[in-house]
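Every protein chain of the complex appears in place save one, which is left out.
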Amino acid sequence: MASLDVTEPARRPFSGRRVHLGDLLLQGLAGAAAAGATALVLLIAWKVVDGAHPSISKFGLGFIVHDVWNPVSGREAYGAASFLFGTVITSFFALLLATPLAIGIALFLTELAPRVVRGPVTALVETLAAVPSVVIGLWGILVLGPALRGNIESWLHSGLGWIPLFGAPSAAGASIFTAIVVLAIMILPIVSSISRELFLGVPHELKEGALALGTTRWEMVRGVMFPYARGGIAAALILGLGRAMGEAIAVTQVIGGGTVISWNLFNQGDTLASKIAAEYQGATSNLEVASLIYLGLILLVLSLIANSVAQLIVRRVARTHGVTRGGRG
Amino acid sequence: MSSTIEAAVKVETRRQPIPPRERLETVFHVDDLDAIYGSKSAIRGVTMDVYKNLVTAIIGPSGCGKSTYIRCFNRMNDLIPHFHMQGTIEYHGQDICSSNIDPVAVRRHIGMVFQRPNPFPKSIYDNVAWGCRMLGMKDRLDERVERALTQAALWDEVKDRLKASGLSLSGGQQQRLCIARAIAVEPDVVLMDEPASALDPIATQAIEQLMHELKSQYTFVIVTHNMQQAARVADMTAFFSISKGAEGERWGELIEYDATEKIFTAPSDKRTEDYVTGRFG
Partner (left out) sequence: MSVHGMTERTLNVPDLQRRQLFNRGMEVIAWLAALIAIAILVVVVYSVGRRGWTELNFNLLTKAPIPFSFTNAPQGLSNAFAGTLVIVAIATAMALPVGILVAIYLNEFAPPAIRNGVGMALDVLAGVPAIVIGIFVYGLLVAGGGGQSGLKGSFALGILMLPFVARTTIEVLALVPNSLREASLGLGVPQWRTTLSIVLPRAIGGILTGTVLAVARVAGETAPLLFTSSLVGAKTSWNPLHALQTVPVAIFELSESPDPKDHARAWAAAFVLLLFILFASLTARWLATRSARKIAGR
């Protein structure tokens, strides 16, 4: 879509013409802004490391595998293990829950739905994307949590309790399971929007070519649409994963809090992000604050990895398909 | 009349004569076919027979509904919303326009090659093999692929790089790959919607040669806007043109359908003569 004409900016700052003060000023100002934005990233990284420093120097990398959080003075010990576990478990299962639904709804919107339905349903998905996490968390605490606790959790426990995932439900109604469902709801719109765009982008001729051979629509989707969209969907999944890992507010509202590593999804627990949000006001000692920031550092590293991988995939996909779609990354 | 026409179009004389009508087997019997988008007819009242193991060309000015017509034969127009057909197309006795017939079954026997080559983003081998796998022809896959590529006159050029992507081929090669893909599933009929219009003359010639060699195994129906191509390649030619109605509606109609030689040397209808001599269209 972008022609050569549009993508090449007209840049001739000092090519033998009279240098205008205005040019210098604008370029200087704008350049400073750009430099500032770049510096900001580095500053954030540095500040986080700096803030975590007391804890890093005291606990080192062992912090990551230590499963403890004891603020009692005199016996202070902190470790990220249970929260790291919580982050991984909640994000992973949220992605597991959201992906089939997201791809299903994307397929539905591109191939199956009657045309009149497509607009409203798409708008509905985008509406969900716009709901702030604190509101979803509010709904989670007051509506979803109790509903899950009363029905699904006890049902799953009684039926499938032999699987360690479905242990005894906690008393409070807050649980890792609720957090998983909440996270799944939050990443559903992202993954489905991107998938939908990917499916819409599959060239019509390719689909016709497959159908003309005498294949059913599902065979066409599986043989042509999925392979074509595969890379983009992978990127979407990883973006969703990053989003789920970084979500602090909604998770802390529904997850209950706890420092135990347990496979029982119906237990309470904490993730890296939710622990930080939960303790921000209560932290007293410097070491505790530094340890909380250390948690933030681990979270930052994880998010950066996830986003970088997603970017890499997007870049590779754009190259193989040979089209840059309207400037969007 | 004849001399101007003959001067305008050179008719291939090395073509084998068509067997007499009594010995021709009918593949399609089209009866009073209308193709309608929404409320507008694209074509009306088409009646003709397509014969086995011949190349039948559909020619006519742009907008006369040739593509719409050919896509009726394999129900590809079903993909377009608000499209429906009236009339019948009998394929070996069954009306394939009927809603009782599964288009997927129709397309199994009636394949299609499109105007622009559209190979899948898979390897050359998989491009040809995928259809076979989906349609339950998984045995002796290597043989099937080789045979299809050979028939499409592509085998020698790609046999050492079957794993390469289908998209790495040139335009003409890609189109032959699409032909191989279509014939790998052993259809009865191969429909071709302007298969060479996006190709250079050499690639075009290769494809025309293909049709000539393969028509003993398949029946070809080809849409072309290039009269010379029809004259070179087709045994039977159907000429469509645009008719206008009282309120300004336009639709396509079958004007004349006969052996190619007759169409180009001694057409019965004046409109056909005008078209093939280049007086219009």
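Just so it is clear, A and B label the chains in written order, and each chain counts residues from 1 on its own.
Here is the rule we go by: contacts are C-beta pairs under 8 Å (C-beta built on N, C-alpha and C of every residue); 3 or more make two chains touch, one makes a residue touch a chain.
Since we're looking at a predicted model, the values are computed, not measured.
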{"item": "Options A:65, A:96, A:134 or A:200, residue touching the unrepresented chain", "value": "A:134"}
{"item": "Of A:65, A:96 or A:143, the one touching the omitted chain in the full complex", "value": "A:143"}
{"item": "Residue numbers in chain A that touch the chain omitted from display", "value": "2, 5-13, 20, 22-23, 25-27, 29-34, 36-38, 40-41, 43-44, 47-48, 50-51, 100-105, 107-109, 111-113, 121, 124-128, 130-139, 141-143, 185, 188, 192, 214, 216-219, 221, 242, 245-249, 253, 273, 276-277, 280-281, 289, 292-293, 296, 299-300, 303-304, 306-308, 311, 327-329"}
{"item": "In chain B, positions touching the absent partner", "value": "21-26, 29, 49, 90-94, 96, 101-102, 104-106, 108-109, 135-136, 188"}
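Following the convention adopted for this analysis, only the chains that are shown with their structure count from here on.
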{"item": "Approximate Å spacing (C-alpha centroids) for the pair chain A, chain B", "value": "50"}
{"item": "Chain A-facing residues of chain B, complex", "value": "74, 76, 79, 81, 104-109, 111-112, 114, 116, 118-122, 130-131, 134-135, 178, 181-182, 185"}
{"item": "Chain B contact footprint on chain A (complex, rising order)", "value": "115, 203, 205-206, 208-216, 219, 223-224, 227-228"}
